[in-house]
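Excluded from the complex is one protein chain; the other protein chains are retained at their positions.
Right after this comes chain A.
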């Protein structure tokens, strides 16, 4: 009992505050039950249960305390009270020293905290009720007396402490402070400022001090909150670490267990094998010895029989003896000749038998090492991860594996010559990725990887095919055609193998690098692209080739000006008697070439009419170009459909519209030919430079004398398809084309 009381005492000490909040006045009141007017039935029930429990255990004095405590805890749970410690402790206290109730000192502090008081009141009420009910089940009054003494003792101590604390507070209340002395950090009364030790001190109004104190508290609260969050995070982290540790050790245990079992199994198997082998050996030897023993016995019998026979013979008569003796001698001789085997066929001792434990040893060794890794999983190629000479290969491992390094092997994939073995390359790396360099552009490579650790290599991964990015395309700068609104750009792939697509990138050259806005046209399947542009600008154009691995580097740049229309002569259409200059803009018919024989008819090349076509961009809109001519030269300039009959003269069909100049007997003749007909037009000043305006929108083709800004003629023509500029020289001489020039203003009137 003493010990148990001591235990309770300890509890009391640990929670003196809770204890203090009891409103002990209640305990003196006679009408306690009325304090719980709306006490719910559930509580009643529980209380009755507690009572019965107490009754049943009441007899066992020694056990009473511990039982009571259990009960209190149970009650606490049933009542669903938030602070079970508080109640629990109080409950126990109250149950024990029932008689000490009246001695509880009143505590002034309680009056200042009505809310708290309310709660405490309720708690103590409940506790009192429970205690009251439980009391009947208690043992002798003497025991209670003892308890009460113990209780009073603890209580007394606690009260003393409390009173020591409370007294100065009461003093404060008496003289209400109205200012705060900053120096002393204490509230004082205003008059104290005048004299006393606060005379020289800085004082502030109490409300101000209160505010700053509140601020301070709020700050601290904030700090505390932060600390709480930090601590919570830390706890979470610890929890994670905890789990990880658990997992890791679990894994290790599992690993060890499997190894251990393996070794045991191996040993058991060896044991079985050995036992069996030994048994067999034993049986074999015993059998051999037995056989020897049997034959030995037989020999002995024979010897004995011979001895007896000989003895019998000795007793016979002489004649008989002699006869028998001879026969016997023969027989004896024969018998003695038969070797008697007296060597022991089987040795009783063991041969030196060594057991082979090497495999077990190996297993034993490996029990402390890690298993060899499983095959890594090689990833398929990530888009845009390759360059022309390198690819980035990635793979992953199973998380359980311990890997010290990987070996990445590769070789080019070649469908064409499977017989020829391509060289394999292998690199060793620590990471689960590798940038493999020095590869051939736009080529497929086969990659596979193995993981290694002390235990050895893993099986090889699957083989993955990666492809290097293509080589940059090569822009055919001589085939670039442009107009005010667009450019037609052509390029060579630059790659032997096909690529997936091309991208055209263009930057306005006029705007300095600062802006450098790059427009891109992507997904171009062929080696040419018509790109819409703004008029009157300069563009720098690049092309990239793309495949699975990524884009190539940029091609060499090409510059395009969207001023006027720009084209070059199409050599494929050129009559053999004509020569085209390097820049593709001058047509020369020399004197010597004339006598040559007429070439065979062709669909693309002019064969009769000594002409050539230009490659105009296929864009509807306006196109203007100029042709420099000699005023005594016979020439024809105009436009024609691509499929214009190449054997006919220009203007001699409905697929071409031309201006023809002929100079004969010092007279200039100008014809504007379409379908062999021309209007009758006379021009007094022979043009030296002819301007040609092709206007798809208005279906017009106009000719001008550039130097005079003179309009010569305008065709109205139905251009259902795209036409190309055409030029012919009926006599030796040359024509020079000027294009990529802006349209003169006078031309805009037509």
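Criterion: a contact is a pair of C-beta atoms (placed from the backbone, for glycine too) under 8 Å apart; a residue touches a chain by one contact, two chains touch by 3 or more; residues count from 1.
Note that contacts and distances are computed from a predicted model.
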* Asked: Out of "Collectrin, amino acid transport regulator", "tRNA-guanosine(34) queuine transglycosylase", "Transmembrane channel-like protein" or "S-formylglutathione hydrolase", what name does the UniProt record list for the absent chain?
  -> "S-formylglutathione hydrolase"
* Structure fact -> Cross-chain touch to the chain not pictured, restricted to A:207, A:602 or A:709, is A:709
* Asked: Looking at the whole complex, which of A:683, A:719 or A:741 touches the chain that is not displayed?
  -> A:683
* Where does chain A touch the missing chain, residue by residue? -> 679-685, 705, 708-713, 745-746, 749-750
